[in-house]
Structure formats: structure tokens, C-alpha cells
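All protein chains but one are shown at their positions in the complex.
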Amino acid sequence: MVFTINEIAHLLEGKVVGDDSLKIDKLCKIQEAVPGSITFLANPSYEKYLYTTQASVIIINKNFQPARPISASLILVEDPYLSFTKLLTKYESLLNVSKKGIEEPTYLGKNTTIGDAVYRGAFSYIGDHVQLGNGVQIYPHAYIGDHVSIGENTIIYSGVRIYPGSRIGKNCIIHAGAVIGSDGFGFVPEPTGSYQKTPQLGYVVIEDHVEIGANTTIERATLGNTWIKQGTKIGNLVEIAHNVEIGRNTIIVALSGIAGSAKIGNHCMIGGQVGVAGHTEMGDKTMVAGQAGVTKSYKNGNITLMGTPAFERKKYLKNYALFKQLQDIQKTLKN
Amino acid sequence: MVFTINEIAHLLEGKVVGDDSLKIDKLCKIQEAVPGSITFLANPSYEKYLYTTQASVIIINKNFQPARPISASLILVEDPYLSFTKLLTKYESLLNVSKKGIEEPTYLGKNTTIGDAVYRGAFSYIGDHVQLGNGVQIYPHAYIGDHVSIGENTIIYSGVRIYPGSRIGKNCIIHAGAVIGSDGFGFVPEPTGSYQKTPQLGYVVIEDHVEIGANTTIERATLGNTWIKQGTKIGNLVEIAHNVEIGRNTIIVALSGIAGSAKIGNHCMIGGQVGVAGHTEMGDKTMVAGQAGVTKSYKNGNITLMGTPAFERKKYLKNYALFKQLQDIQKTLKN
Partner (left out) sequence: MVFTINEIAHLLEGKVVGDDSLKIDKLCKIQEAVPGSITFLANPSYEKYLYTTQASVIIINKNFQPARPISASLILVEDPYLSFTKLLTKYESLLNVSKKGIEEPTYLGKNTTIGDAVYRGAFSYIGDHVQLGNGVQIYPHAYIGDHVSIGENTIIYSGVRIYPGSRIGKNCIIHAGAVIGSDGFGFVPEPTGSYQKTPQLGYVVIEDHVEIGANTTIERATLGNTWIKQGTKIGNLVEIAHNVEIGRNTIIVALSGIAGSAKIGNHCMIGGQVGVAGHTEMGDKTMVAGQAGVTKSYKNGNITLMGTPAFERKKYLKNYALFKQLQDIQKTLKN
């Protein structure tokens, strides 16, 4: 596919600076760009590539002041990363053909309700009383347990396991190997020292526009629901325990674990390898640095946390700077 | 299903206080309870809901002294959480119908020994020389390698992978996507700087009444066995490396990693995202706080550990409280 620079500028509502007769047939990262490609600059630490890149066109902030001459043509925009994403989305929509139809063999249970234009990959398993909306894509080896419902245009990739009774919204993406609705981790100690399993009779509810990463696990509730709200994005290898509630448009990065009955607000950003203790509550717009361990509630939100146990990030970093000098401090003291 | 409060009190060996003619048809969490439901109070931080819940009946400790009047009827018991678990178990047993029979297509190898009332889900794979006890349930897409044995009433959920030669006990539950018996992570550096793989010729042994979480991985031994003893419960996304030995009735929470040849005692409790170094030994009743890194042996057990490298938890927290004041301490020093 070939686009003119003007077509792209029009799509992005941007302004062309430089040669406006250029034609583009590739999208590249700035440090790997080749002639004939378009790229973007958003992260300032990549500015050095601006002056050496072989890209023909660069999408850039309209207020950016280059330190040296740039050989490429520019498209000036408000938000270069958002604009480049828009361009990628356009490109993807022209490239991709959604999977449709049925690849045999598949397994289809009783009393199912299957929408139009559904894809069911080879070896996919659809249990009894399952409901699939229009345009749902079920990739090979996915397991959809009894009484599961999945809203329209949701994509379930290969090897996803959805336990019985889970409810998944519209326009969700669940990546390969994710497990939705396995038992909550609940045991009661007995006088003998062994453990009795607490039955896990609740479900998982995932609202619309949620994305769930590869091999992530979300436990069913003991009673009631484990609840992931609209627009939330969860990375790979994340553990969400039983009865957790996660608000709208919250981001949780890979390898984090949210313990049982924790409640996370809207618009939070939780870094990688974070742990959140059970029965805590985190208000809206809480940010948590990678590897932090949040052991108590921060109901007011609007704070950035760090450390284990976690507290306010700036305070953490100042004290950590002193921790790094403890040897020197001790020497001074001895003198 | 409808129960009378007296039927439930009889099951739990508890004493009714209040209206003993009530009928119950739901089980709820205290903060979400509706009229006609039964709930419980065990965690003191939920006491506030005691006075506002709409539950008809509350299971509560027999010595509990309410601060304000409670509108619900009560069932007084020794241990409310254990009693509620007993009730859930009863309820579950009335609800559930175990899966039985064979859903085609399945794959069945040669020289297998299959017990009575076994479930083999669609697309399940049973290799050669496999032994399955009575009542074993193999969900769709499970892979059971050659020479594996599985004891009676064990449940293997969808997409579990059990490598050849593993031995699984009776009454175990292995959740979706868990991998049992993949190669130990062992490599020998060569003079050229590349690595030679150490062959992994051992096996995994899992004793009776063990539960293993979704997407957890347990490596086979280099030689001998990786060994998980009776009654131990392992959460989701946990890594158990080659030649590890884990004692009886030990709990390991999600996202923890136990490195090669570590030995963990009986009745230990290991929090989430904990790391345990290779070749260390942890005695009985060791407790490890979440995100701790245990880098040496604590053979006597009976200790609670925290931090990386981990040491005694109380001492850690006292020093950490001072770490949080380092800025202030430094200021005082300067003055």
C-alpha cells in the first residue's frame, strides 16, 4: 500500500513541512527507519535519531524546535504518539482480514446461542448454554465453559480458558493462555493442621473494551463477582484474586498480583511486579511504581506509591538516596 | 434450594439467637447481602457492615459482643469462617454435578489403565501407559504425557500440561494452564561462552490433597524428584524449580518462585511474589511476607521473614520505620 504525505496529513489533521509530493509505503521506528517510510518522535530521549534517521517523513509535535537541520519532511501535530497510533490503526484495518467461519473439528455443546460472523477455530470448545455475540472470534484450543456469555466483537485467542458462568463484555481482547474464573485461593485451617477448601461459588464479570494479557489469571469470587470494569487494560502474567474489583480505564502492568477482595479505583496505573494486599482499597488515579508492595488502603487516590511496604514515591526516593549513602553517613558519625 | 435457620444451625453445631422460623435461599458476603440470605462475620474490619447488612441471618463468633443492635438473626459458632465454609461445601455438593463420560474427539494412547466414572473432555490427550484412578476428571485440552499416573478423584482442568513420568496423587485439583514436569532450568557454561543444556532426567511427584493454581509451573528434577507433599496448596503463576521439596500443608501464594533444590518444611506460609534462593532450607512453620527474598536457610523454622535479603519481620519493620525517617534523621544530625 502506498500513501501520499498529504493523505496522511489529512488523516491526522496535521500540517506538512517540506516536500509534499512524497509517497510512503512503510511504517518504522525512528532508529530503524528506511527511505520511503514514515516514523514519529514522541519520547525526547529519541531526539538524537531525528537528525540521522533515513525516514522520509516524521510526525512531530507542532511546537518542537529542532536543534539541527532535519532532512526528512515533517507532519506537525498536537500529539505525535496518538497520531502515529491513528495511522497504525488505519494501516491495520487495511491489512487485516478478520477470521471467520468454522475450522473443523470443533466442539459445540447444547443450547448455545451463536451470533453472526463468528469464528470458531479448530479444536475450540464451546460448552452448554454458552452465548456468543456477533463477530466474536474464538481461536483454536480456546475453552469456553458452560453458561459463559461473550459480547459482540470480542476476540478470544488460542488456549484461553474461561470457566463456567463467566460473563465477558463487548469489544474485549483476551490473549492466549489467559485463565478466567479458576477457583479463588481460599482454605480454612483445621485443628489437625491440614486445610479445608473454601468452595468458590462466585463468578468473574469483565465489562466492555477490556484487554487481558497472555497467561494472566483471574480467579472467580467465593461469593458474588470478581469484577473488571470498562476500558481497563491488564498485561501479561498478572494475577487477579477472588472478589477483587478493578475500576474503569485502569492499567495493570505485567507480573503484578492483586490479592483477594482488594478494590482498585478508576484511572489507576499499576506498574509491573506490583503486589496489592487483600482487603485494601485504592482510590481513583492512584499510581504505583514497579515492584511496590501496597499493604494498606489509600482511599483518596491521587498519589504515587513506591517501596514495600509502599508509601509516597517522592519521599521514598529521597530516603532511598540516603540509604545509598548510609556507609558515608556512618563514617561521618564515627569521625 | 431453601433451608431453615434451624437446619443450618444443626449442620454447624451452632446456637440460634433471634427469629428461629427464618428460611434462607442465598449465601452472600456481608456487604452485599440481600433479604433472605445468610452471611458471616470473621474479619473484624467488616464489623461495620454487621449493623447495616440486609442479611436475614449472620454466622458469628459465640463470644462476640456487638456495639449496637443487629436486626438479623444470629447463629453463634466457635469459628465463623470455618462454619461458613462448611455451609458453602454443603451447598456446593447439592449444586454440582461432576462431569462424567467421554466427549469426542479425544486421544487415548496405548496400554492405558482407566478407572471407573472418569471424565475425558473433548480434545483431551492421554499418552501411552497412563494410569487414571476412579473418578478422575480430565477437562478439555488437557495433555497427559506418557507414563503419567493420576490418583482417584483428582481434577485436571482445561489445558493443564503434565509431562511424561509425573505422578499425581488422589483428591488433587490442578487448575487450568498449569505445567507439571517441564525441564529444570539447568545449563553449563562452555569455554566459548555459550551454554550446554543439562539433561533433565528426573520427575515430579505430587502427593494427595494438593491444589495447584492456574498457569503455575513445576519443573521436573534433574535427577530424582521434585516433590510436593500432602495437603499443600499452591496459588496461581507460581514457579517451583527442579529438585525442590515442599512439605505437608504448606501454603504458597501467587507469583512466588522457589529456586532449584530449595527445601521448604511443613505448615509454612509463603506470601505472594516471594523468592526463595536455590539450595536453601526452610524449617517447619516458617512464614514469609509478600515480596520477600529468602537468600539463606532458616532450618529451625518458626520465624516470620521479610525484606530482600529477608530477615526477621519485626526487626525489618522497625528498621523500615527508621528508613522512612532518614531525611529527618539527617536533618537532626546536621543541626
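Labels for the chains are A and B, by order of writing; each one numbers its residues from 1.
As a convention for this text, a residue touches a chain if its C-beta (ideal position, glycine included) is under 8 Å from a C-beta of that chain, and two chains touch if they have at least 3 such contacts.
Treat the numbers as computed from the prediction; the structure is a model and nothing was measured.
Although one chain is not drawn, the whole complex shows that of A:11, A:27, A:188 or A:303 it is A:27 that touches it. In the complete complex, the hidden chain is touched by one of B:75, B:138 or B:241, namely B:241.
Touching the chain that is not shown, out of A:175, A:197, A:242 or A:263: A:175 (per the contact rule at the top).
The residue touching the chain not shown here, chosen from A:17, A:108, A:254 or A:303, is A:254. Against the chain not shown here, chain A presents residues 27-29, 32, 43, 45, 79, 81-82, 85, 88-89, 91-92, 95, 103, 105, 121-123, 139-141, 157-159, 173, 175-177, 209, 211, 213-215, 231, 233, 235-237, 248-249, 251, 253-255, 266-267, 272-273, 290-291, 320, 323-327, 330, 333. On the side of chain B, the interface with the absent chain consists of residues 105, 107, 123, 125, 141, 143, 145, 159, 161, 163, 177, 179, 182-183, 185-188, 190, 193-199, 201, 215, 217, 219, 222-224, 237, 239, 241, 243, 255, 257, 259, 273, 275, 277, 279, 291, 293, 295, 308-309, 311, 315, 318-319, 322-323, 329, 333, using the contact rule stated above.
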